[in-house]
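Got a structure for you, written out below as structure tokens; questions coming shortly.
As you look at this complex, bear in mind that one protein chain is not there, while each of the others sits in place.
The first chain written gets the first letter, and so on, giving A, B and C; residue counts start at 1 in each chain.
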Amino acid sequence: MAGSPVQVTGTVLTTRRVDAYHALTVVAPGIADRFRPGHFVTVAVGGRDSSMLTRRAFTIHDVKPDYGGTVELVFGVRGAGTAWLADLRARDTLDLVGPLGRPFPLPRDPCTCVLVGDEHGAAALFALADALQQRGCRVDFVLGAPSADRVFGALRARRMGETTTLTTEDGSLGMRGRVTDVLPGVIADARADAVYACGPMEMLRGVTTVAVEFDIPVQVAVEESMACGIGVCMTCVVPVIGDDGVTRMVRACTEGPVFRGERVRFDDVGTIPFDALGAPGGRHA
Amino acid sequence: MAGSPVQVTGTVLTTRRVDAYHALTVVAPGIADRFRPGHFVTVAVGGRDSSMLTRRAFTIHDVKPDYGGTVELVFGVRGAGTAWLADLRARDTLDLVGPLGRPFPLPRDPCTCVLVGDEHGAAALFALADALQQRGCRVDFVLGAPSADRVFGALRARRMGETTTLTTEDGSLGMRGRVTDVLPGVIADARADAVYACGPMEMLRGVTTVAVEFDIPVQVAVEESMACGIGVCMTCVVPVIGDDGVTRMVRACTEGPVFRGERVRFDDVGTIPFDALGAPGGRHA
Amino acid sequence: MTADLRTYLAHVELPNPVLTASGCGGTGRELAQFSDVHRLGAFVTRSITMAPRAGRPTPRMAETPSGLLNAVGLQGPGVEAFLERELPWLAERGARTVVSIGGGTVTEYTALARRLAGVDGITAVEINLSCPNVEDRGRVFARDGAAAAEVVASVRAATPYEVPVIAKLSPDVADVVAVARACVDGGADALAMINTPVGMSIDVDTMRPSLAAGTGGLSGPAVRPLAVRCVWQVHAALPGVPIIGMGGVTTGRDALELVLAGACAVAVGTALFHDPYACPRVLRELEELLQERGFDRLADAVGLAHRPAGAQPRTRTDLEESSL
Partner (left out) sequence: MTADLRTYLAHVELPNPVLTASGCGGTGRELAQFSDVHRLGAFVTRSITMAPRAGRPTPRMAETPSGLLNAVGLQGPGVEAFLERELPWLAERGARTVVSIGGGTVTEYTALARRLAGVDGITAVEINLSCPNVEDRGRVFARDGAAAAEVVASVRAATPYEVPVIAKLSPDVADVVAVARACVDGGADALAMINTPVGMSIDVDTMRPSLAAGTGGLSGPAVRPLAVRCVWQVHAALPGVPIIGMGGVTTGRDALELVLAGACAVAVGTALFHDPYACPRVLRELEELLQERGFDRLADAVGLAHRPAGAQPRTRTDLEESSL
């Protein structure tokens, strides 16, 4: 199968700090080859005798053709797995599976797109911006975080985007507030045709609300806790409305992570909506 | 308490290969200070999120005064824990507890001692030889292993010992056979007054038999599987006859690892001898 | 010479003993991206229910030391959609398919067995007995020998004789042998063990259970000692009954551990989440280990750790229920 994922044990080429984040570049030809913006990889953490069983998921930030193909991941330290990753050094090896997930769909015709990213969510947007610009699209960025050091990619956004608007909750960079506070203005100013967003569920909900108000399409990349990343464990489900109007609990790792925003029932994330297919209280379940 | 063990997180100074073995020198002042020949340390393996819970026990091969005190361990790769240790590099840290166990008792007056070591068991003998020589004792070595690359410390033994006899099971170095094959000759030639031995249970049994035949004292350091090394778990017991003639299941980590050979019921290791204190079949147990 | 790896679930021959564990291999399609499903000893489906089920709310999983808690809640499309869209795909690929079934009442299990009866491409039916019995205040069938036996008997009766019925047991019972015996007396042709014992983790930051469902099933290497013990005890009591061993298998060594304890086949679950190639890898490793140990046939290794101890004092075996 052309697009199917592979497992690769890649050598770490470089590690660097970017403000609050760590970036790892890993040799992974089979994954770099197949990459499209929005794809993610999962990595094994903790080494051979680790007590950590589940792979950790990371958006592919960038791919390069060097060494047959490299991928770059950008991450913040959250728990034991990311702490282990942050300790990796050049020449260590990393076990990756990818590329995984449904990538961002691209517009057929040139148009204006606002790309919204919160914290490490921004990492997914630059390859996307590149692909959009190659199709002649105009790209505007909105990047946010709680504080200046956690805004990822502001410089690159400024280089690539027609406009770049930054927000921080503490006001240490850009506007004080959240991305959703400034988004209506950005959409209006740019006369945007579409929105892409990547970040926490709560932010995606807000972005979707704004896009729906403007009646423009919105593609969101969700971040739901994942045990396998390849579609076999059913732990990463979100309630999504299908083409037939029926809500199903669908896997973020395979049907997503990118969904049409208005199809995701954000208010019901973390529940089984009563009208979802197979919800309890139905005839048999 | 003067002799009590401490926990130290020490920096690895050097790592080197010695034939089939790995040697690690670790900065551990508190342990080096208190060291006496026959002591061991336990080390934590696998890093922070390791699935390996139990510490691994290693004889202290050597201590040096550098950096406030260093200890050297010598080990062969056996399973996951020793494989992890073998991957350590200089500047990594290692968590040690020690010094542990009952060290070798030294003779009051100068005498002739045969030191018998099998494989990594030999690592315990050089500090002992040094201590014996400082008391004016003559030291003769008998070192054995299955093959030449697994005989540890032959050169050093040749430098320190009055005589050094090597045995390998495949005949690739020294005499073909086992240490117990050559021991009677060495004892007779040296007119030895005492034997010290370190190695697998089976070999200690043989050495003890020989020493008993010669009617000379024998001190053996046993290697029983240990979970704690500090005397709290009761997993490391061996049947040992006490001064009162009663056999008890005693802890190799605290009452040992060094025992008077003739007191250890080697034939009954791995069982509860029927006449041991509290053996099943007794009144209540 | 490589060892003969064929194994039997009752009279049904499998070309090799490495299966997927129920609920851990998706529909088969997901794993097929990595390796052929027909190279599995058998593909075991997630537990199929009568009606579609949306499962439990998220978070559905939490990592624990060497373990994984899950509360998926048997999400699935229901038996009709399964028969229409999933089973035919597996059959086309030449996979041997063990269909796992789950229900809340004896009637529901029976209805599932009836629906499956006569359908082509079903190698065996596995009964997931770790479902809450809605008629007994939600007590799971697997914790009650009599209830388990009733399910087994009625599924056995509704299933064509040439299709073996496998009863899948849980470790969190006082006496797994008693439940196993009840299931075999009820007509089970084979046993699978272990399903996940119930566990829980609490997020000390939110100060709430990590799983939305509160409790979840514990799987992965953490539970392997429980799995080995269950297989050992049941094989000792019922040496003639084929056992599919599972619980924490990640390597060929783990698989061999279960085989030596008495399993004639081994299923891989949680390890698939970490390594999508786990099944063929475990098989290859198991094959090598058998070869190194001079086995001509897998069958010769099954239950071998039970053989009377030789003369070596260190391997004397003196088994009691309790370790203390």
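Methods note: a residue touches a chain if its C-beta (ideal position, glycine included) is under 8 Å from a C-beta of that chain, and two chains touch if they have at least 3 such contacts.
Treat the numbers as computed from the prediction; the structure is a model and nothing was measured.
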**OP:** Specify the shown partners of the omitted chain in the complete complex.
**Re:** A, B, C
Original post:
Looking at B:Thr54, B:Ser147 or B:Ser172, which makes contact with the chain not pictured?
Top reply: B:Thr54
Subject >> Absent-chain contact - pick from C:Ala91, C:Met200, C:Leu238 or C:Ala299 >> reply: C:Met200
**OP:** Decide which residue listed in A:Thr25, A:Ser51, A:Thr208 or A:Thr247 touches the omitted chain of the complex.
**Re:** A:Ser51
**OP:** Would you mind spotting which of C:Glu13, C:Glu80, C:Glu135 or C:Asp175 touches the chain that isn't drawn?
**Re:** C:Asp175
**OP:** Determine and list the subunit A residues touching the chain excluded from the picture.
**Re:** 51, 267-271
Original post:
When the complex is taken as a whole, what residues of subunit C touch the one chain not shown?
Top reply: 47, 56-59, 64-67, 69-74, 102, 128, 130-132, 138-140, 143-144, 171-175, 195-202, 204, 206-209, 211-218, 220-226, 228-229, 232, 248, 253, 256-257, 260-261, 289, 293, 301, 304-305, 309, 313-324
**OP:** For subunit B, enumerate the residues touching the unshown chain of the complex.
**Re:** 1, 4-5, 7, 44, 51-55, 97, 224-225, 227-238, 248-249, 254, 269-272, 276-280, 282-285
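Quick note on the criterion: only the chains that are shown with their structure count from here on.
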Subject >> Inter-centroid spacing, subunit C versus subunit A (mean Cα positions, whole Å) >> reply: 35
Original post:
With chain centres defined as C-alpha means, what is the inter-centre distance between subunit A and subunit B in Å?
Top reply: 56
**OP:** Name the residues of subunit B that each touch 2 or more other chains.
**Re:** 51
**OP:** Give the residues of subunit C that touch two or more other chains, as numbers and ranges in rising order.
**Re:** 65-66, 221
